[in-house]
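Removed: one protein chain of the complex. Kept in place: all other protein chains.
Residue numbering begins at 1 within each chain, and the chains themselves are lettered A, B and C in the order written.
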Amino acid sequence: MARMTDDEASQIADERAEQTQTRRATAPALEEVLFEPIPVLDHGFVRCVDYMGDDAAIVQAARVSYGKGTKKISQDEGLIRYLMRHRHTSPFEMCEIKLHVKLPMFIARQWIRHRTSSVNEYSARYSILDKEFYVPDAANLAVQSSANHQGRGDALDPSQASAVLDLLRDDAIRAFDSYDHLLNADETGAPRDPERPGLARELARIGLPLSSYTQWYWKTNLHNLFHFLSLRADSHAQYEIRVYADAILDLARRWTPLATQAFEDYRLNGAELSAQALDVVRRRVAGETVDQKASGLSAREWRELETLLNP
Amino acid sequence: MARMTDDEASQIADERAEQTQTRRATAPALEEVLFEPIPVLDHGFVRCVDYMGDDAAIVQAARVSYGKGTKKISQDEGLIRYLMRHRHTSPFEMCEIKLHVKLPMFIARQWIRHRTSSVNEYSARYSILDKEFYVPDAANLAVQSSANHQGRGDALDPSQASAVLDLLRDDAIRAFDSYDHLLNADETGAPRDPERPGLARELARIGLPLSSYTQWYWKTNLHNLFHFLSLRADSHAQYEIRVYADAILDLARRWTPLATQAFEDYRLNGAELSAQALDVVRRRVAGETVDQKASGLSAREWRELETLLNP
Amino acid sequence: MARMTDDEASQIADERAEQTQTRRATAPALEEVLFEPIPVLDHGFVRCVDYMGDDAAIVQAARVSYGKGTKKISQDEGLIRYLMRHRHTSPFEMCEIKLHVKLPMFIARQWIRHRTSSVNEYSARYSILDKEFYVPDAANLAVQSSANHQGRGDALDPSQASAVLDLLRDDAIRAFDSYDHLLNADETGAPRDPERPGLARELARIGLPLSSYTQWYWKTNLHNLFHFLSLRADSHAQYEIRVYADAILDLARRWTPLATQAFEDYRLNGAELSAQALDVVRRRVAGETVDQKASGLSAREWRELETLLNP
Partner (left out) sequence: MARMTDDEASQIADERAEQTQTRRATAPALEEVLFEPIPVLDHGFVRCVDYMGDDAAIVQAARVSYGKGTKKISQDEGLIRYLMRHRHTSPFEMCEIKLHVKLPMFIARQWIRHRTSSVNEYSARYSILDKEFYVPDAANLAVQSSANHQGRGDALDPSQASAVLDLLRDDAIRAFDSYDHLLNADETGAPRDPERPGLARELARIGLPLSSYTQWYWKTNLHNLFHFLSLRADSHAQYEIRVYADAILDLARRWTPLATQAFEDYRLNGAELSAQALDVVRRRVAGETVDQKASGLSAREWRELETLLNP
């Protein structure tokens, strides 16, 4: 149960070896890792298989320019940061990236909620799935959070974790064995056991666990990629999608370093204040002491604001 | 394992009982069944929970009219059929429908590929899933099709079917028992077995089968609904999504009868001819005999055309 | 050159007079003004012609509930504010509104940039445009802003304003007269001057000014409406689109008062802080004195932050 077969690895190596000339904008730091799978979770990966545009392309589009339109890096940076700050989002749509991702199905179901993207997924109606499923690291097992209704709380102790992992693994193996039995197909698709028919693929797969790995090509523009990252690289996201988001954020830094830095500064690591919270901040900056009661904030919002101001 | 609980059924009955006045366009035949669940598969359903517009709304938008703009039903029908025929699609976007659907997850994964819609799905990170999974009818079990790589061929004989169903059912029960064990939670969320912690919901669910039922609110406009139906009420769609599409097509007939009839005539039951197929048809209508070799069509396209012309 | 003809006004009155029963959610305060044109600019208007859902519909979708799912208004409000605060945007997509808008073409060109909506516009290829164009109020004429490259600065004095308005008005009248001459069509479409042919409508209109009024049906969901309002009810938006946004914001308050209040509190009247600005705020709240040099902010961002904190 390796991350990819020797044949797959060799196809990737072949693709990486080929170089051609182009008049298009190129992003050298991204070219370096193009096609290279970045390992994520136990069997997953994400790899960039194509891209369009770079930081300069954002500037060109914003200026609707005839040529590269780049005078100095510092001017480009200033414009990009201005666009990000004022939510002039359309120039960021002018860059596009295509990723090949291998991921567990329960993560695929969260990921696909981002609608402004193009997807081609491996079809289990048409093809047979490999016997690959996600089993968490013991260190990532945790109890239901009591504070956050959709998150994790304290980690499990090692012996408890071990029992959980055994159960998850045994059930998954059993489900894949049943799948194999129901398909009853050798490599050519012919029945291995000629005494009984193979079940249609679209039916045989319905008992597979949500932890089964799938794969897709996923293509989106830089604006939507940032939106994806702002939600999925966030601490409220499930750990198993956050690790994909982190890997993609690294790719974005190679691809459009100025835009990605602006995104991190203005969105990912910035904060939003409500009208009421802004009022509290103004008064406190002016030296006033404000308590929750006088703030107009709910107890929960007050706590959130306190945490924001005194991290 | 009923389709819905008594409490849920009674909430629906309450909602159906309430009536208010509105100035908006109403679709009486759809109002009749509003909120009423239409059973689909063994535990699923689809029910219409809201709608906007009717056939006249399509006409009003096409005419950008001040009032109802309807002179005669026959004129509206003529305009609607004209719009459908010439793919003037935007007026059909002026009608909107919201459905509450209970469906197996492997179907949800196909359904969600239709991106121009709004979705709120029951969250298994936040809530605990009911013990409900799809088991096909014996009559719907079939071997992999040899002609169509992503479809079904001959039905299984009863004894074979019975063995398949036992396996699917046993595995699903086992997976749900494991889920229950890992959660270790009573109705209040407190551990049933105080000796061990409950696993976080977002992790406990990863071993559940793709046949598990989920639920969502799904909202789309009439144009996109027709696109959904043209793909999912088609004979190439998987049976388990086709039955949902068929139920929704019935709702569409109640909602916008003229537009839905036009859709069935021009799209669902119509045909597309390629330039080459059109040429063959022209020559045959003119009395010429054309064989595959002279047609410019591939063997497969030739067969498809033959089937289309002589069903 | 009235805002609408007697015939149009009477069609609207007829439509307002009709009431039917519905099981659907209704928004009484919006029903009150349904179909009623709200005057905007000199000849424009916006009127709500249909809607789907209300505040409770947001809650129902967020809970994927079987019935109304509403316990208390205060619980609904809490949930709606939570959803808005944490950018759980999909439940807001479950409400939909349809507007009929009459607006100058240069505003239509800004408006149409909001892509996630449905539009049917009056066609000047098919129909003849009324002789209606926008002339600003003298009070709204201003010089180019020196601070903001895409905005207005000081107002013009009355005599200067008067000269500008005369020029705009004369040119528009001349363009519409030419249009009329080129069309050469009476009400039936037959040539008024039988000695010369009428030019095709799609060509005759190309000389009309950008100030010409057009009309459309525009339909969007509440999430996208809020996004539209956050950009177009903003002080950076051109005055002529801001007045439409303000009128629509009033409609939103009638339709979904809880959600609209949350939008105003968390988005419209809130603020975003970059990572660097947040750091400055933290230090100042903690009693530290920070100047621009030590802040990591550009001079421009520093000024923007100062203005935000001391309005």
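Just so we're on the same page, contacts are C-beta pairs under 8 Å (C-beta built on N, C-alpha and C of every residue); 3 or more make two chains touch, one makes a residue touch a chain.
Computed from a predicted structure; not experimentally measured.
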Message: Considering the complete complex, identify which of B:Ile12, B:Leu208 or B:Ala277 is in touch with the unshown chain.
response: B:Ala277
Residue, one of B:Thr188, B:Ser235 or B:Asn269, that touches the chain absent here: B:Asn269
For chain C, residues in touch with the removed chain: 104-106, 108-109, 112-113, 115-116, 119, 123, 125-126, 134, 136, 141-145, 149-154, 156, 160, 164, 167-168, 171-172, 174-175, 178, 181-183, 185, 189, 196-203, 205-212, 238
Message: Even though one chain is hidden, which residues of chain A still touch it in the full complex?
response: 4, 8, 11-12, 14-16, 18-26, 31, 34-35, 49-53, 57, 60-62, 64-69, 90-91, 93-94, 96, 98, 100, 118-122, 215-217, 219, 221
Field: Positions on chain B contacted by the hidden chain, ascending
entry: 78, 81, 85-87, 90, 113, 231, 236, 264-266, 269-278, 281-282, 284-286, 298, 301, 308-311
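The rule is simple: only the chains that are shown with their structure count from here on.
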Message: Same or different interface residues for chain A and chain B, judged by whether over half of the residue numbers are used by both?
response: same
Task: Could you grab the centroid distance between chain B and chain C? Build each centroid from C-alpha atoms only and quote it in angstrom.
output: 35
Query: When the C-alpha atoms of chain A and chain B are each averaged to a single point, how far apart are the two points in Å?
result: 28
- prompt: Could you say which residues in chain A touch two or more other chains, in rising order?
  reply: 113
